[in-house]
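Following this message is one structure expressed as C-alpha cells.
Here the complex is missing a single protein chain, while all its other protein chains stay put.
Labels for the chains are A, B and C, by order of writing; each one numbers its residues from 1.
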Amino acid sequence: MLMPVISQQARAEEGDPDILNLPPWSKMLGKSVASPSYGQPSKYEANIQRRQSPGLTQTDQASVSFSPLQGMFGMITASGLHFERHHQGWVDVDPRRHRLMINGLVNSPKVFTMEDLMRLPSVSRIHFIECGANTGMEWGNAAVPTVQYTHGMLSCSEFTGVPLSLLLEMAGYDKAKAKYILAEGADGSAMTRTIDLERALDDVIVAYGMNGEMLRPENGYPLRLVVPGVQGVSSVKWLRRIEVGDQPYATKDEAIHYIDLMPDGQHRQYTSIQEAKSVITNPSGGQRLMSQGFYNVTGLAWSGRGTVKKVDVSFDGGRNWYTANLEGAVLPKALTRFNIGWVWDGKPAILQSRVTDSTGYVQPMKRQLKEVRGSRSVYHNNAIQSWRVNESGEVENVQTA
Amino acid sequence: MLMPVISQQARAEEGDPDILNLPPWSKMLGKSVASPSYGQPSKYEANIQRRQSPGLTQTDQASVSFSPLQGMFGMITASGLHFERHHQGWVDVDPRRHRLMINGLVNSPKVFTMEDLMRLPSVSRIHFIECGANTGMEWGNAAVPTVQYTHGMLSCSEFTGVPLSLLLEMAGYDKAKAKYILAEGADGSAMTRTIDLERALDDVIVAYGMNGEMLRPENGYPLRLVVPGVQGVSSVKWLRRIEVGDQPYATKDEAIHYIDLMPDGQHRQYTSIQEAKSVITNPSGGQRLMSQGFYNVTGLAWSGRGTVKKVDVSFDGGRNWYTANLEGAVLPKALTRFNIGWVWDGKPAILQSRVTDSTGYVQPMKRQLKEVRGSRSVYHNNAIQSWRVNESGEVENVQTA
Amino acid sequence: DTEAPLNSVSSPWQSSYESVGRSATPAEIASWDIDVRPDFTGLPAGSGSVEDGESLWMERCASCHGDFADSNKFFSPLVSGNITEADIAAGHVASLNDSTRVRTTLMKVATVSTLWDYINRAMPWNAPKTLSSDEVYSLVAYLLSLAYIVDYDFVLSNENIAEVQALLPNRNGMTQEHGLWKVDGLADVNNTDCMNNCEQAVKVESFIPDFARNAHGNLQQQMRVFDPFQGIDTTQSKGA
Partner (left out) sequence: DTEAPLNSVSSPWQSSYESVGRSATPAEIASWDIDVRPDFTGLPAGSGSVEDGESLWMERCASCHGDFADSNKFFSPLVSGNITEADIAAGHVASLNDSTRVRTTLMKVATVSTLWDYINRAMPWNAPKTLSSDEVYSLVAYLLSLAYIVDYDFVLSNENIAEVQALLPNRNGMTQEHGLWKVDGLADVNNTDCMNNCEQAVKVESFIPDFARNAHGNLQQQMRVFDPFQGIDTTQSKGA
C-alpha cells in the first residue's frame, strides 16, 4: 500500500490545519542574529550527514565517509558534507607552523609559509573531486543500498589557491629533464602521488580556500593539492612538499593500490583520469515514491576530461532515452546538475542516466566496461547506474544484464 | 616598525625548526572519518565569523550580522558565514508543517507542501544577495573600520528551487490584469515585498536548496524567494505566500524603509536594483601589510543588471588604473572574484576598485553618487571604496574628495 | 534576461506537473491573505477610536515605543512633532529636508494602509498577529492623533480611512520616477572607465574617527591568525 502524501492528508474540507491555525513561528519573536555566529543546518536536516559503509574498511582512520548525495542539491557540495578518504586519519594542522617545500629538479629549492602562499597570485575555480574507488563496491554486483554508498565519494567545491605552475616557475624547474612531480602530505601517512608534469603545469591548484573559507581539516587544512579531473587521491591533503623528477615514484598508493586488475592478470598502473560518469540522485535506492504522478528526476554528471555535453535519462532500463536539462553554468571538470520531468504510472520502471562529454565519450553500460576490464577492478567504475522502482514505489539498486 | 613576517623568522642558519623537527601531525595517527559527521572549520579559523556592528541596531532580532569578507575566498559564501538581516528574529520552521500559497489574480489559488515543491521541475543557479542597506553606514563619512562592516551584507550562493514563473503558470495568473506580485514570509514579521511581474516571470527562484544542502534556518529554511540582482529584502525568507495583483502593495519595508531620501526632500520608492559595485577585500581596513614587496590584491565585483565585464584597480586614489583578473566562471547576478598583483614600496597608497558591467555602467565615485542623490540616503551606496595604506602598513577606511 | 529557467527538453512528461499541489480553500485564503493595499483592497471592515487606541497602546506598545511613540530605545521614534499643518496641507513633510532632525515613521509614510497592514501583521513585536481588526484601527488612530493628523475624539474605520489618507502629511512624498525598479531602467549616476591621469589631486576627506578605531572590538581578533595582511591590535593606539 502506498502511504498517503502529506499534501493529501492536508485536504480537509475547510482546509489544512497548518494554514487555518497559524504555526507558532508566525506568532512569535524569533532568535537573534549571529546566534550562532557560525551557522549550522536546521535540526530537521540531521538525517543528511556523512556516513561510513559498515564492513568496507577495518578501521575508522583508514576509511571513507560518503556524502549523502540523496539529500543534496545543485553542483556545490556543502563543506560539512564533503566526503572523506583518509589513510591515516585527519589531522589538525597549525597553519602558523605549516610549510610547503619545492625540491628536486629545480634551480632553487624553495620553502613557503602560508603567508607567503597567500601573497601570491591566486585563482578560484569550481572542480569535482571523486575518489578513484567511488562505486568500487559495485564492480561485481549490486552491493550497497543507496546512492550515498554507491556514488558518495564525490564532491564539488570552489577552490582558491596558487596555480602550481607558478610555484614550479618560481623554483625554476628543469625544463629539459623534468617529467613528473611528486606531491607529499604532512599527515602520518605522508601520502604521496606522482603527477605528470604536463598536467601539473595545466590546471593544478595549490589550494587553501574551499567554498569561500579555508579548507576544512578533514579536507587538508591549511593546504592541499587540487588536481582537476583525476582520482581524488592525487589531490594530496595537508600538502607539505612538491618534488620535481624525471621518473614516476611508484609510491604505495599508485603501486599497490589504485591499480586496476585486468582480465589477463596484468595491473594497469597510473590510471588516473575519472572518465565521464553520471548518476540519478533522486529517486534512488532506499527511497520510496509516495504516490503516482509527476516527479522531477535529478542527478549529477561530470567528466575528468572536460565538460558535460549532454545527459540522457531512461525510464525503461535503457531502451529509450530522453535528454535532460543541464542546470546553471556547465564548467570543466566540475559537477553538472541535471533535471528531467517524469510521470510515474505505478508500474515497475528502471531509471538510468548516461552522460556524453565534450570529447564525445559516452558513459558505458556495465557490460561494456566488464568486456574490456573484467570484473575484478576496484577503481574507475563509471558504468551507468540502474535504479528499479517497484509497484510499491520502493527504489532499489540493481544491475541490468 | 614593521613586524617581521614568519618566513623571515624562520630563516635560521640551518633551517626552520618547523621543518627540521617534524610536527606532531606528521608522526601520529589522525582522527576517524565522520567525526564529526557534519564537518566544521578548523579551530584556527575562529576569528572568521559573522558579527554585528555595535550601535547599528537597538535590538538583536531586528538587526544585521555581517559576513567576514576579509577572510573569505572565491565567489561562493560558506553558508555558515552568510550575512543575516532579520526584522523579527529567525525562526526554526518545521518543514513538514510549512506551506506555500499562491492567491490573488489567478485562476486557481494553490497550496503546496514542501514535498509538492520538491516534485516540481527545479533549477540551480549561483546568485548574490546584497542587502539594500549594505555600505549604508558609509553614505556620510568613513564610519566603520573593516570590510566586514562596510560591505559584509553580501553573499553569493548556489540556489536550487522551482522557477516562480512555473508556479504562477500553474495557478493560472491573469495575463491581462496581473502586474505585480506580493511575497510574504511565515515569520513573526510576515515580511512582505512587492515584485514587478516581469521580473517575477524572469529569473526568480522559489528556493529550498543553498550550496548543496537545504537553506539554513537564518536564511529562510525551508523556503525563500531568490530575486536575483535586487536588494536582499525582496528575497523573502520563510516564504509562505505569493499574491498576484495589479498594484504595488506599499508594505512597511517598501514604504517606510528601503526608500531613498533625495536632495529635494522626495523619497524614491521601489528602488530595487543593486547596481554594479566592487570592493577590495584584501588588503582592507584593520589589516596591516607585514612587509614591503609583492601582494595579491583581491576583491569582489557584482552587478544586479548582468555580468561583470571588467574590474580596474587603482593604487594611487584613482589617478591611474590597472585591469584585474576575473576568476572562474563570470556569471550573471553573481559575485565575481578579481585578483591583481601589486608591489608595496612602503609609501602611503590608496587602493580602489571600479567595476564595469555588461550594460556599460561604470561604478561611480562617491562624489558622483552624492551629486545626484545627496548624502542622506541609506540604501544603494555602490560608491568606489578607498583603503589607505600608511607608512606602517596599516590599512584604513577613508573617503576621498 | 539571462538564461531561460527551463531548457527545452525531450521528455514527454516535462509539463505534466499540473497535478502537483492542490487548490486553496476559501477558508485557507482568508486565514493567510492579510495584506492591505494603498487602495484599501484587503482592509477588513471595522473601526477603532483614538481613545481605545491609547489604552491599548499603553498596555501593548508603550513599553517598546514609549508612551507617545517617541522612544528610540527599541526602534527609531514613530512620532516626534516634526510635522506641521503646512505639511498636512502640502502632503509633504518639509522637515525631512532638515538633516539635524530625526526622521520618524509618521514623517515618512505616504500611505495609511502601510501602518494598518504592518501593525496587523507584525505588532506587537513579541506577539505578532494577536490583535483584532478593531484593535488595529484604534492603534492606527492613536498614532495619527499623536502626529496631530486626527483629533483625540476621532474614530477610524474602513469608511473614513480614505479621508485620513488625504490628510497624511507625507502623502505626496514618494516618487517612482527612477531607473532602479525595472531591469532595463536607466541609471541616474555615471562614471567613466578613465585609466590614466584621471584624478588631478587626490585628497582624503574622511577618516574613521580615532574613537571608532576599537569600537567594533579588537580587529586583530577578527582577522585570520596567519595571513599576509594581519589584523591590527586596536587596543593599542594608532601606529604603535
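Here is the rule we use: a residue touches a chain if its C-beta (ideal position, glycine included) is under 8 Å from a C-beta of that chain, and two chains touch if they have at least 3 such contacts.
Note that the structure is predicted; figures quoted are calculated from it, not measured.
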item	value
Contact set of the excluded chain (shown chains only)	A, B
From A:V93, A:M153, A:A190 or A:L335, residue that would touch the chain that is not displayed	A:A190
Hidden partner chain, residues of chain B it touches	7, 10-11, 13-16, 19-20, 22, 26-29, 95-96, 113-116, 118-119, 214, 222, 293-294, 313, 322-326, 340-343
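By definition in this document, only the chains that are shown with their structure count from here on.
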item	value
Farthest-lying chain, centroid of Cα atoms versus that of chain A	C
Rounded Å distance between chain A and chain B, as computed from the means of their C-alpha atoms	27
Residues of chain C touching at least two other chains	6, 14, 17, 20-22, 24, 28, 32, 125, 128-129, 224-228
For chain B, residues contacting two or more additional chains	5-6, 44-45, 48, 51, 71, 88, 101, 111-113, 116, 119-121, 123, 125, 188, 190, 240, 290, 295-296
